[in-house]
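A single protein chain has been omitted from the complex, and every remaining protein chain is retained in its original position.
After this line comes chain A, so read on.
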């Protein structure tokens, strides 16, 4: 298991991420407008919102892959390009070449690059051990020598989580970890993330609000504007605000019976 490496003073006083008066646009199209967001250490939040609403953009701003037009981003008390080495990132894998000649271990080891700036990117014994530990953590230890593209969608996503973990991150950012995977793998993914949340801040982009309300502590709603809600507050009005229209909501935490709903009110 990875050891908790969070700075305790920072844990008490600071935030894992702070965005202040942030604006971002692609050319003329404004994607994020006046974002003010504070994410506490140990937070487990999901970023939701309509397509093109700016979810992935928000992640990329936190990673420093995009620069805000206006405003400030601080991650783990530093600028994103400086804090990047302490942040683990799981991208979507759809943009990658399906035939690329790499083994699972090759991919996971990439998470150790930059640990040793004068080593020209050569891996040492400790790097291989960290990669093996990370693979164990995501339950893929027997797949180290397998060709990356022989894995299923859910397994590929777990490999990317392992790659993020083996850099010993203090914060984990995941882009659509629930896409392309079946329900069973989704379940085991939640359990894994819940466990990891004990030692690191987790932010994930998801389309799946049901998942959101079950596992995470907060929901960050992104649709040009950004609002954060504790999951206890999530109800129909909030969701209507985010998606801006009529919709139907399906509750996951109860069963319907002949006498009506077993628990809780139904909004939406």
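Heads up, the rule we're going with is that a residue touches a chain if its C-beta (ideal position, glycine included) is under 8 Å from a C-beta of that chain, and two chains touch if they have at least 3 such contacts; residues count from 1.
In the analysis below, contacts and distances are computed from a predicted model.
The chain not displayed here is annotated in its UniProt record as "ABC-type Mn2+/Zn2+ transport system, permease component", chosen from "Monovalent cation/H+ antiporter subunit B", "Gluconate 2-dehydrogenase gamma chain", "ABC-type Mn2+/Zn2+ transport system, permease component" or "Cytochrome c-type biogenesis protein CcmE". Touch with the chain that is not drawn comes from one residue among A:52, A:121 or A:230, which is A:121. Listed residues A:18, A:96 or A:132: the one in touch with the omitted chain is A:96.
Residue-level contact of chain A with the missing chain is found at 63, 65, 84-85, 87, 89, 91, 96-97, 99-103, 106-107, 109-111, 113-114, 117, 120-123, 147, 163, 167.
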